[in-house]
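All protein chains of the complex are present and in place, except for one that has been dropped.
On to chain A.
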Amino acid sequence: MQEAVYSSSCSALTPHSFMRPRPRPRPFMSPNSKPKAKLIRRDCGPSSSYKKKKVLCQIELKPPPYPTNALEPYISRESLEYHWSRHHRGHVHSLNKQIAGTDLDDMPLEDIILASYNKGHFLPSFNHAAQIWNHDFFWQSMKPGGGGRPSGQLLQLIERDFGSLERMLMELKAAASTQFGSGWAWLVYKANKLDVGNAVNPLPSEKDNKLVVAKTPNAVNPLVWDYSVNACLKLLLIIKLVQQHAYYLDYEHRRVDYVSTFLEKLVSWEAVSSRLEMAMQRAAKRAREEKKRMEEDDMIIGDKQATEVYLNSDEDSETE
């Protein structure tokens, strides 16, 4: 392993320090393939050292918010470093190469995910884009000294929607264990909304927004189930990776042990709570916007009706 620069202090890990090209194992290329176009990396922000005036933002590789050995003994430093520096970074590297020079190049990551999801007929960049998002989310869902119990509003909602914390954990574990192959298990805050443009909830209330457990295969995440990113009412709270590389070095085949350990010792309920708050705020905001839009629509229709009635009554009087 030539890349041995992971210090134990998180301050040394800045995004830009990893944007230098490094030698790393390349996917198989047959001898006849042409060398790929050289990737031009640009910083996000004005820079006089580049000749081109247009500034594009490439997707950055964010480090986990803790040192690489911070999750021991539950996730070994070796496992975390491999996971982050090989798999996660591989996705960032590949995505940046794929989107360079295309329409997706200056879009934020979530937009890239939705654009390349393409309603289920994935475009090539979907896998990498979604996995980058998923992995960022995953690192933030854990913390050293994690576990314990959620509290406050989060606990209230869990008990409201699942009956008890234990029940929710059971469902989450079951989702993680029954996801065949690779994928993710999620705790999601979901708006009670049908996937139809003109479906309207006649009496919208916050009580309709529920916590649910979901599981997704490979790179898919629940963001794509709600096609508009602005609404994004399906905000994810917690995820657990059940791709084998996440646990194989430490737990080998024992996925169930990994899942239990994650929930007991690693999960960051603070992160979950703060995401829930954001999700609820967004949900309330959207509900208000919807209501406002409906009222505006009503007003417009009201005006139209006045003119139509006027016209109709003319006709009626003629035929009489």
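Observations, loosely collected:
By definition in this document, contacts are C-beta pairs under 8 Å (C-beta built on N, C-alpha and C of every residue); 3 or more make two chains touch, one makes a residue touch a chain; residues count from 1.
Simple rule for what comes next: contacts and distances are computed from a predicted model.
Entry comment: the absent subunit's protein name, as recorded by UniProt, is "Superoxide dismutase Fe-Mn family protein", drawn from "RPP14 protein", "glutathione transferase", "U3 small nucleolar RNA-associated protein" or "Superoxide dismutase Fe-Mn family protein". For the options A:Asn96, A:Gln140, A:Gln243 or A:Thr261, the residue in contact with the chain missing from this view is A:Gln243. In the full complex, chain A contacts the hidden chain through residues 25-28, 30, 82, 86-87, 90, 127, 180-183, 217-219, 243-245, 248-249, 252-253.
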